[in-house]
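Missing here is one protein chain; the remaining ones are kept as they sit in the complex.
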Amino acid sequence: MSARRTVDVSGLPTFAFGHHQLTWWATWSMIFMEGTMFVVFFVSYFFLRTPVPDWPPAVPPPELLWGTVNLVIILASFVPAHLTKKAAEELDLRGARLWLGVSILFALAACVVRAFEFTALNCKWDQNAYGSIVWVNLGFHTTHLVTDLIDSVVLFALLFKGPLDGKHFVDVSENSIYWYFVVVFWVLMYAVIYVAPRLM
Amino acid sequence: MPRRKKREGKGKEDARAAEAGPRVDAEALREAARRAVAARADRALAEDLVDEHEREALEKTWGDPPGLWGWLTTVNHKRVGKRFIATAFAFFVAGGILAVLMRVQLARPENNFLGPDLYNQIFTMHGTVMMFLFAVPVMEAMAVYLVPLMVGTRSVAFPRLNSFGYWMFLFGGVMIFVAFFLNVGPDVGWFAYPPLAGPEYSPGKRADFWAQLITFTEVSALVVATELITTIFKLRAPGMSLNRIPVYVWSILVMSFMVFFAMPTVALGSACLIMDRLIGTHFFNPAEGGDPILWQHLFWFFGHPEVYIIFIPATGFVSAIIPTFVRRPVFGYAALVLSLVSTGFIGFGLWVHHMFAAGLPRMGASFFTAATMMIVIPSGVQIFCWIATIWGGRPVFKTPFLFVLGFFFTFVLGGMTGVMQASVPLDLQVHDTYFVVAHFHYVLIGGSVFPLFGAFYYWLPKITGRMLSEALGKLNFWLMFVGFNLTFFPMHLLGLVGMPRRVYTYQPGLGWAGMNLAATAGGVLLTLGVVVFIFNFFRSLRRGAEAGDNPWGASTLEWATTSPPPSYNFLHIPTVADRDTLWKQGPDQPVVVGLRLDVRQVLVTKMLDAEPEHKEEFPTPTPWPLFAALATTAMFIASVFTPWAVPVGMIPVAAALVGWFWPRKHQAEERAPDEVKERLGEKTVRQRLEALEEVGA
Partner (left out) sequence: MFYVLTAVYLLVMVVLAAAVLRRRKGRGSVADEPEMEPEAGRERRMSRAVVAGAAATVVILFALLLSSYLTGRGLYAVARGEGALTVKVIGHQWWWEVRYDNQNPSLIVTTANEIHIPVGRSVLFRLTSNDVIHSFWVPNLGGKTDLIPGHETINWIRADRPGTYRGQCAEFCGHQHAHMALTVVAESPEQFKTWYDAQLRPAPEPSTPQQARGRDVFLSSPCIMCHKIQGTEAGGQVGPNLTHVASRSHIAAGTLENTRGHLAGWVLDSQKIKPGNRMPPNNLASQDLQALLDYLQSLK
């Protein structure tokens, strides 16, 4: 037997949820960085808007229909995302499969509607600076939709294929947190792209 | 790691001896003592055997495969950190050579050594390489190597991300130099102001390579910042509560947070620039409603914090070196940490002072003057605390300490000229002149490169296991110090007499020639200093004295393990009882046991007080980060030529990432966290974990 004074950690858990574990920090790091990017895009939008008397310059504002449909879809997707997170944190395999599957359907729907949104912007990216900033804003959010969709599909497939361990549920739970971020920034993005040109 | 023993062990033996009663004679007492010593020796022997076994097991678990494959797939923070440092230093040398070429061109008026085309490429490359490929990466690289050792853990958090960050940095740097040698090096300044950098005035691919280099280095910086923050918050040794973190580690924490907020801005700006150039957007095109000033805001919102991203870790070096060489704890720990944090905040309020000449509203300019002056306060507090530390200690004049003194001399001067420029009327005079060139070289070389060289002399013995020569070190210091001042002091005067920056030549008869020649001569000395350092380094590898665990008698945890440290860093994760833990702790400071030897298990502790929380299994060597970096590199470089590279190039990137995160069969036993057990009950938890094991089994 060793006589040195020791702190024995052999009984500690091998995974944890929320801010206790490392992936949470990675997720929030991503959210911080990309949130900064979103904010900078918004600021750029208004920076370009300020000196111009008519906004949008020379074109009608984007049509409301598809953007609003997507607002509803994405807001609604908050529910399955939350249920996925809850199931994962209860180590509930069936619940996680079910709700992650539903979340994927919502994300797919959002991506399809997004394609229609691009056709209803009433401007082109190479038309003027307004067109550029609107397209790039929407494009930036779309990359988030698509990345998170791919991420969810991979996690979903693994829920069936394995090998699985507790850590996998941690990843599923983190995936939901990232989706919350996508939802929140869509609300803000909607306000910038669709509402701002009508109010100003 | 020195072995620690329970004091009670000896106490018990004594007690047993005492039990023999008052009749005991001297002989019996001696006999008891002998037995006690033998028992202890046996225990020591047993402990040694156990340690030896554990060392072997850990080496097997944490070691890399041999040969090239191991080199390519390693995720060990020390191997990655070493090549990170070496690569950044190589870029420093390359950037230095470019600087020497510029000084030769400027040595006399209307010189024809370099034409305007080459000169403009060279000064752009010099700035870009020094800022993006040397200064920020080398600070992160030092942290990647040192932070896990200083906080007492086995690895950096997210080790695969770490090696991905290194490969991205390397590939980006190689790309820009290849472009430069193919005569498509950027030539629009390290700040690449549109419209000059836009499609109309910079046709060709030069500016595109610049913009993509920014993307490469930002990706690298951001992932490294993520892992450093997580390492510092979650992987500290038990007992290292927030108020016991070494000041250097605090500085890295602040730097990483600054990276988070500063880097995305310029990454986004450079993306907009490249879109303007490639797919016809109009962000910066005034003819179509865009605005070149937008770029300036985006660039300097990053560009000024960037200076502090470089400077703050350097102050961390100073805070680490001074206490060791004056033999006392640092004075004003709380004040130093608060200064770092407030520098981090104020650093974001200064960017507009780069744009005073762009005709801003006067009120705004006053605000930024005030903010610029305000940042002097935390820097001042730090300097006062360091001076107080020296005042209260007994200086030992080794090379690292000399570099710190050189830092004081030059950095404070640079700070003074900085205060001058905060004043708008003065700034409008000296802005974009050689005065500014002098100022920021005083701040960057004086403020960061001197401490960095001090840090090299201080920590290289830990990294290589060999001491550097003191005599050569002093020669190195004096060459650099004299050369530096000779190069850059005259530039203050050149700026005041009106020599603008970024000119490839100047006319005779303006009175600028003498001082330019002096600056060039100084540049030669400075270069010699760096050559001496390189020589000293290679000499130490062959002939340097053995360093031992703690050659400087320093107080932080990295000195508690061997030099160089083993792949698993510490045989036993240490615990911490004080800021200057190695100075304060007794021989019975506990160590952590119970981490598995056969898988890469790392102890995760609580963010505030570093209580053990859970254990996480870390990844083994893997080629996926390299593949992901190669796929991303292919996408970035191809996107210089066609925008289709982005959607198409995404596919291999996504594939590489899926391969990266594809789970391997886990090896360790599973234990659910307590709160889950409490919520669901032990039995349910066990059932649910078993259900998991059936999937894919």
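In order of appearance the chains are A and B, and numbering begins at 1 in each one.
Just so we're on the same page, a contact is a pair of C-beta atoms (placed from the backbone, for glycine too) under 8 Å apart; a residue touches a chain by one contact, two chains touch by 3 or more.
Just so we're clear, the structure is a prediction, and the values are computed from it rather than from any experiment.
Undergrad: I'd like to know which visible chains would be in contact with the absent chain if the whole complex were considered.
TA: Result: the unshown chain touches B.
Undergrad: In the complete assembly, which of B:Ala39, B:Leu242 or B:Val376 touches the absent chain?
TA: If we include the chain that is not displayed, B:Val376 is the one touching it.
Undergrad: If the hidden chain were put back, which of B:Ile97, B:Val174 or B:Ala388 would touch it?
TA: The one listed residue touching the chain not shown is B:Ala388.
Undergrad: Who touches the missing chain here, B:Pro65, B:Pro116 or B:Gly514?
TA: B:Pro116
Undergrad: Among B:Ser241, B:Ser423, B:Thr562 or B:Thr620, exactly one should touch the missing chain; which is it?
TA: Answer from the full complex: B:Ser423 touches the omitted chain.
Undergrad: Can you name the residues of chain B that touch the chain not displayed here?
TA: 115-117, 120, 188-189, 193, 195-196, 200-201, 286-287, 291-293, 323-329, 331-332, 335, 357-359, 362, 366, 369-370, 373-374, 376-377, 380-381, 383-385, 387-388, 390-398, 405, 408-409, 412-413, 416, 419-420, 422-429, 431-433, 497-498, 500-507, 551-553, 555, 580, 583-584
Just so we're on the same page, only the chains that are shown with their structure count from here on.
Undergrad: List the centre-to-centre spacing of chain A and chain B in whole Å, with centres computed as mean CA coordinates.
TA: Those two chain centres are 31 Å apart.
Undergrad: Given the complex with chain B, which residues does chain A contribute to the contact?
TA: Touching chain B from chain A are residues 2-17, 19-22, 25-26, 29-30, 32-34, 36-37, 40-41, 44, 47-48, 51-52, 57, 89-93, 125-133, 135-136, 150, 154, 158-168.
Undergrad: So in the complex, the part of chain B that touches chain A is made up of which residues?
TA: On the chain B side, the touching residues are 3-6, 9, 43, 46-47, 50, 157-158, 161, 222, 225-226, 229-230, 233-234, 238, 260-261, 263-265, 267-268, 272, 275-276, 279-283, 285, 288-291, 294, 297-298, 301, 572, 575, 588-595, 603-604, 606-607, 612-617, 654, 658, 661, 663-666, 668-676, 679-680, 685, 688-689, 691-693, 695-697.
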